[in-house]
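Of the protein chains in this complex, one is absent; all others appear in place.
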Amino acid sequence: MSAPRNVALVDHFAEGLDAPICITWELTYACNLACEHCLSSSGRRDPRELTTAEAKAVIDELAEMQVFYVNIGGGEPTIRPDFWELLDHAAERRVGVKFSTNGSRITPEAAARLAASDYVDVQISLDGATAEVNDAVRGEGTFATAIQAMEHLAAAGFAGFKVSVVCTRTNAHQLDELKAIADRYGAQLRLTRLRPSGRGADVWDELHPTAEQQRQIYEWLLRHGEDVLTGDSFFHLAAYGDPLPGLNLCGAGRVVCLIDPVGDVYACPFTIHDEFLAGNVRDPGGFAGVWRTSELFLDLRRPQSGGACESCSAWDACRGGCMAAKFFTGLPLDGPDPECVKGHGEAALAAVAAQGVEAPRPSVDHSKPQRTPVTIRTRPDRSCDESPLAGLDLSAHHPTPAGAP
Amino acid sequence: MTEPTSVLDRRLELAAQVSVRPERFGALLYHFGTRRLSFLKDPRLLAVVQALPDAGTPRAACEQVGVEPGSLRAFEAALARLLDTGMLQEVAA
Partner (left out) sequence: MADVMTTDAPTTDEAVEETDELLEADLLVEDVSIDGMCGVY
């Protein structure tokens, strides 16, 4: 039975690890795309971005701390001019890197270079098995771009790169097809949970899987076992019964954290908000100082109150679910996950709505100008001020063209 | 009946692609090739792994580290698991 073993691990982590096991590092807020659900609200470069020297110093610190793995993302990390230089620096220091990309810069040359490295893994983002479904969320032409990147990687002999999908209402029926795409290119499929983080807050109501779909996703994942990765993002589904592979616990501030493009350290990439800001790598103690001494992280490493959830039969399995999902839907952290498999989340959301409580907005937003509500009000067919997608048929959606500054 | 050689008596070493990180509870081992992470939940187990180059076999390493005989089976199973997952490998002849 895996639950008791995981409880033992949590106990160990409660004392705090001297270093994360792995981290996410968003290299830049700049992006050539404008995906609807972007967890980091990316689009425009922040002028305070870490310099190349500062970035190398971060890598040196991670190496010193023996962080095993850095998951590099953004925005689109490959559009930073020093991207390749930083990859090489990490490899030299024996820090593993997996970078997440929309594929637009994975040329045959880039693919060959990547295939030759033992320390670099690539993750191509894809949110649909067809252009119709994918491009509605990620933008026109993005499906083709992603497939081309996969072709280049496969042709270069890069076996086992990742194809990472955010599960949504619109792609939940395409899991077999998505697996087939990954298989075709010798890649490994990764399915992850949509959180109401960043721009995801704006589309969560329309895009998060229905309860029925959630069950189907869970069962599909169980059938595929370790073949399909999840980034442990579905640990709240352990409440259904058998847990999925992974630690099955919230790693934020305990075994993982986020470093953002300006050096801010957050609990995780889904909690880019002042409430979960631990410090900055430019602080005197550097990243290590933040990891080891920040009040936020010390607090997260103490036993968390589950409130009413603690008396639920599934408590040991789900531990109240995802902090980010609760925070950005306006739910209290010591209560059910909005997608609680027993339905307690729906009740909690209704209560919050009845009270007129507003969910927190991201503190940090680097979205391109076209995404702000001001634009929405000038369009009669988007007059609803609750969501820019209200009443919109996603399959006919033509988002902002890529490449806009 | 020939009994297979116990893992305790084989010449084992850490695989080259493994990174070892000591922890208060024992250690973390990460294998860059398999991308698997192993949690060693006993500091003595880490000590045994670290003593392998010197001691040669796990049995000798256990003795060197001072693992009491009653715990040997537990260590044997743990080492077999590490061999299974590629964290440890047989030393080339």
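The letters A and B name the chains in turn, as written, and every chain counts its residues from 1.
As a working rule, contacts are C-beta pairs under 8 Å (C-beta built on N, C-alpha and C of every residue); 3 or more make two chains touch, one makes a residue touch a chain.
Predicted model only: the values in this text are computed from it and were never measured.
Asks: Pick from A:V255, A:L296 or A:C340: which residue touches the chain that isn't shown?
Replies: A:V255
Asks: Of A:F68, A:W204, A:Y240 or A:F297, which residue touches the hidden chain?
Replies: A:F68
Asks: For subunit B, which positions touch the chain that isn't shown here?
Replies: Subunit B touches the chain not shown through residues 3, 6, 30, 35-42, 45, 69-70, 72-78, 81-82, 85.
Asks: Using the touch rule from the top, list residues of subunit A that touch the missing partner.
Replies: Spelled out for subunit A, the touching residues are 5, 8-9, 21-24, 68-69, 71, 73, 96, 98, 100, 123, 164, 190, 226, 229-233, 235, 245-247, 249-252, 255-258, 267-270, 322.
The rule is short, and it goes like this: only the chains that are shown with their structure count from here on.
Asks: Counting in whole Å, what is the centre-to-centre distance of subunit A and subunit B, each centre being its mean C-alpha position?
Replies: The answer is 35 Å.
Asks: Show which residues of subunit B lie in contact with subunit A when the two form their complex.
Replies: Within the complex, subunit B contacts subunit A at residues 19, 21, 23-25, 28, 30, 32, 35, 37, 39, 41.
Asks: Considering the complex alone, what residue numbers of subunit A touch subunit B?
Replies: Residue list for subunit A touching subunit B: 8-9, 12, 15, 17-19, 21, 66, 68-69, 94, 96, 118-119, 121.
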